[in-house]
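What follows is one structure encoded as structure tokens, with my remarks underneath.
Excluded from the complex is one protein chain; the other protein chains are retained at their positions.
So, chain A:
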Amino acid sequence: MSTPPWRTVNSVPYTNGTPRNGAFTPVNARKNLSSAPRQVYGFGQTTQPQIQASVPPQPAQKTTFPDKLKQYVARTFEDCPPESKADVEVELKRIITDAFNEKVVWSLEWDKMPLPQEILATKRIADRKEKEESKTKTVSVQVSNGLRSSPKLDTGESRVPNATSDEISAVTSRFDDRFDKRARHDQSTYPSTADKLSQREKEKRAKRFEDSNNRVSPPHPSTPIDNDKPLIGTCEKLEKQYFRLTSAPDPQHVRPLHVLEKTLELLKKKWRTESNYSYICDQFKSLRQDLTVQHIKTDFTVLVYEIHARIALEKGDLGEYNQCQTQLYSLYSEGFKGHEEEFKAYRILYLLHTCNRADMNDLLANLTPTDKQDKSVQHALQVRSVLAAGNFHRFFKLYLEAPKMGGYLMDSFIARERMSAMCTICKAYRPDIDIRFLTEELGFESDTECVQFLCDNGAQDLIEQKSDDKGVPRTIRFQTTKALSLFEDMKRAAFKKVDIKGQL
């Protein structure tokens, strides 16, 4: 055997190291409510494999008793005072069952075993001692000759049939030890029948785990969940971390609508004061999830998605924005009220960003005359048409005057369109161009920013300073002709990557 038996123990399902003396009760994680018995499964035969390996003469299973045991029983009743007979009987029964359970019936030297009445006496003394020393562990330390503390002995490696006196004392002390344990338990109302006790104790433990399991686990997964009846949450906490559900939601962790309404107010306030996007985004996701699992579809739902969409836009989180937008699209089409025009405008800009002509066509087909009256929609449509016409002059102007959150959305493609405009300028203007012109036409805030942009794109060598006749620096010029191919490459690269995450 390459690995010692106590190592291999772990691979035996539902079996654990040393449960027999109640030091601890192994509990396997519950997966199912219906199989409560599984909790205690295996306790009876827990240590069977190892013991069998170590106890050589294992006679036929059926209750046969060694002669020495019979003599032992006889001795017990021989000198037993009648008044304590009942107690002794119980104790004897316990000893024998224990011996059977632990498969030491045949290996124990019954003729050297202390009689039950002796054990009872020791127990009484120990009891007293324990009380005196106010439950210090002296007793157990004193009596447990390392039997329990060393699992090696427990697994029976050194347990030899013809035990030395040492062994015997070990065995007895083990019984004593157990005794003490029981004695401590005795304050409670357990009957002293050892096996029953430990069994019950185990059951109780199992129950306890069951209970605690009940508290955290979702409702019985094997019962079909009625999807038609929306769940109503009972959670009263305002904040909750987002967790992507992998099973049916638990009402205890879902906040009902009236709580969610308060949550939204709280989040709005927090966003204004703290502006911690990762926190806010997480909270909004859990808020949206709670709405979804409870099938709440109202104007409030629209409001939540709108606010989250706006916050996402502000932070340039287009993926999150697009998720909100997708939901909003279907919510509006189901007739819920919100800021439909505003979000139609964003959608136009978003489609410009993703260069999605097919959807743009569909969107244009569905625009109503009232939509077209809306300022944001008009702006977005203008952006669309000037982009189509390649009119960068107007485009950058529209960028600067974008209403609401439109500017944030335009940020996502402004760099790309700047490249495109650069290409046009480089091709059409010769031989060079004033930096000031670029600054104004391409929506830069200052000449410095413009020069920075050119340098960032590797065109630093094409910038030159021109002086007038007296040597006074007059203008900074940019050599357009030479820069064309550079910006053509840049433009191609910029148009290549387009966000497709969660595309509507």
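As a convention for this text, a contact is a pair of C-beta atoms (placed from the backbone, for glycine too) under 8 Å apart; a residue touches a chain by one contact, two chains touch by 3 or more; residues count from 1.
To be clear about the criterion, contacts and distances are computed from a predicted model.
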Complex member absent from the view - protein name from UniProt, among "NADH dehydrogenase [ubiquinone] 1 alpha subcomplex subunit 13", "Ubiquitin-conjugating enzyme E2 2", "2-methoxy-6-polyprenyl-1,4-benzoquinol methylase, mitochondrial" or "COP9 signalosome (CSN) subunit": "COP9 signalosome (CSN) subunit"
Candidate in contact with the missing chain, chosen from A:305, A:392, A:413 or A:444: A:392
Touching residue (missing chain; options A:85, A:337 or A:430): A:430
Contacts of chain A with the absent chain, listed as residue ranges: 357-358, 360-362, 364-365, 385, 388-394, 423-425, 427-430, 433-434, 437, 440-441
